[in-house]
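Structure in structure tokens, see below.
Only one protein chain is missing; all other protein chains are in place.
Naming follows writing order (A and B), and every chain is counted from residue 1.
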Amino acid sequence: MIAFMLLGALALVGAVITITARNAVHAALGLVGTLLSVAGLFASLSASFLAAIQVIVYAGAILVLFLFVIMLLNANQPITGRDPVPFVRELAGIGGVILAGALAIIAFSYRDPRPLAEGAGALRGGTAVAVGETLLTRFLLPFEAVSILLLVAIVGSVALVKRPVPQPDGLTDAEGVALPTESPERTAPEGGVRA
Amino acid sequence: MPDWLAALLITLLKGVLVALALLTTFAYMTLIERRLLARMQIRHGPNRVGPGGLLQPLADAVKSIFKEDLRVTMADKLVYTMAPIVAIGMALTAFGGIPAGPPGSLFGEDPWVYNLDAGILALLALTSMGVYGIFLGGWASGSKYPILGGLRSSAQMISYELGMGLSILGLLMLVGSTAFVNIVEWQAQSGWMLLFQSLGFALFLVSSFAEVNRTPFDLPEAEQELVAGYLTEYSAIKWALFQMAEYVNMITASAIMATLFFGGYRGPVFLEGLIPGISGWPIIWLVVKIAFFLFLFIWVRATLPRFRYDQLMRFGWKLLLPLALANTMMTAAYLAFARGLGLWPLALLSLLGLLALFAMSDRVRVLWNRPTGRPHTDDALPTRPLGGD
């Protein structure tokens, strides 16, 4: 219980830092803190596999990538000026209210977690064996769906960053968009280089 | 004294002992490395301070503690100070999970500081947090070369962590547990994991070298290109902490390799004929194996030149990762379809895979040695020159 309170508080502090920090790197570090606290919460619920994976994947890989991009683009300074998206504050306000409502509903529809605690024995200390069995039997369909989703994301990102392949007539610009042809003669079939 | 307090104190004591042992090993590791490197280059190495240079680590420690602790104007003070602490903290914590003997063999106590079911996974998690030290140190220095070093190290760590994790999956499938003690006891029953997972071991070895930033993967601190990489703006004790973290990581990597593939704290059984019970001696065997791998680290450093950065990336992604995946698939398929044949056919398969890789090493080199991109041949289709009409 003490561990839960402590880790929960730490997670909240990290979340607040993430939002309020002016420096993007500091914000990312706050997020790391939150993720580590959540991993600690998992561990205190004796889900050690989940905790380890949480640290490896989120804190160890994804956040490092975040930081990588922040550093690479030197984007750690806050951007001031007008928001590029219109009504962003209003939209954020509406979203916040909806989120707060959802959280309130969850909080008020609190159920006694005792049946959950009784089922904890089946987790066998949250080892990889138990998690793997559950994941690949009962939750096989969602699991595969998620992997397909990730595959789609990978293909999409590759398609986005791929440099344009030169077309036979060489009539694409740097973004790979076909150039308008002013006259039929310009689309020379011999494929000459356009000066 | 209540039981939990006693347990807590004993754990604390063990933790302090392990930290002290690691730091002493680090100190002498620097000396041993310098001496061995020197001997491999037909020199003497440091031999002035004390007999045979034995007090050199002490002199280095005094020097680095009393040097001026510089702070760069552009540095982000908090992160700049925190980075070496994170690095050394994660490095020291990671070692605590490795068992040095069977349960209860250390004066009735367990010879490890903490033991998680997730074992190797927790350790991988901790080492993956270690990258933050280097990475943030590079960024917080507020200077060009360190940030390049930090970027390199983070990209390198992420790339090779995947290969590392995948290369031990076959092993974990064989054992069916992620706890170190179970892995060691499985090896005591069936033989060293090196026999059954030789391909996996080769991949793990290479990615370990990359994970601890040692030659030939020491790009984050490549002197010829980046001054000293992420260490450029650090001095005095903070610099020493980074060095400590590097060496402690090296020791941890050696211990992991010894535990996962070389029977951990158990000695080879064939020695039992000479001295009965020799394979059961705790701690000694682990230390011997760690020493062997540390020597390997030094030996490789004395021999191999550094990768180019693009080679490093391509090596990780185009060779190491697919091979680790293939190894995983092979082991999984074997366990699923041919478990009844025993383990030796798998050992043979793995060895064959490794030998095939060696035999093909000239062919696969093209994978990581040659720059990617479209071939620039003269008969290629004409493209629009950059810069517009």
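One rule holds in what follows: a residue touches a chain if its C-beta (ideal position, glycine included) is under 8 Å from a C-beta of that chain, and two chains touch if they have at least 3 such contacts.
Please note the rule applied: contacts and distances are computed from a predicted model.
Novice: Hey, which one's the missing chain according to UniProt: "ABC superfamily ATP binding cassette transporter, membrane protein", "NADH-quinone oxidoreductase subunit I", "1,2-phenylacetyl-CoA epoxidase subunit A" or "3-oxoacyl-[acyl-carrier-protein] reductase"?
Specialist: Options "ABC superfamily ATP binding cassette transporter, membrane protein", "NADH-quinone oxidoreductase subunit I", "1,2-phenylacetyl-CoA epoxidase subunit A" or "3-oxoacyl-[acyl-carrier-protein] reductase" narrow down to "NADH-quinone oxidoreductase subunit I" for the missing chain.
Novice: The chain left out here touches which displayed chains?
Specialist: Contacts of the unshown chain, counting the full complex: B.
Novice: Which residue, B:Ala61, B:Leu205, B:Ile237 or B:Ala302, contacts the hidden chain when the whole complex is considered?
Specialist: Among B:Ala61, B:Leu205, B:Ile237 or B:Ala302, only B:Ala302 touches the chain that is not shown.
Novice: Just the residue numbers, please: which parts of chain B touch the chain that's not shown?
Specialist: Residues of chain B in contact with the hidden chain: 36, 38-44, 299-300, 302-304, 358-359, 361-362, 365.
Here is the rule we go by: only the chains that are shown with their structure count from here on.
Novice: Measure off the straight-line distance from the CA centroid of chain A to the CA centroid of chain B, and report it in whole Å.
Specialist: 28
Novice: What does chain B use to touch chain A in their complex?
Specialist: Residue list for chain B touching chain A: 76, 79, 116-118, 121-122, 124-126, 128-129, 131-132, 135-136, 138-139, 147, 150-151, 154-155, 157-158, 161, 165, 172, 176-178, 381-386, 389.
Novice: Help me check something: in the complex, which residues belonging to chain A touch chain B?
Specialist: Contacts found on chain A: 23, 25-26, 29, 32, 36, 39, 43, 48-49, 51-53, 55-56, 59-61, 64-65, 67-68, 71-72, 76, 125-129, 166, 168, 170-174, 191-195.
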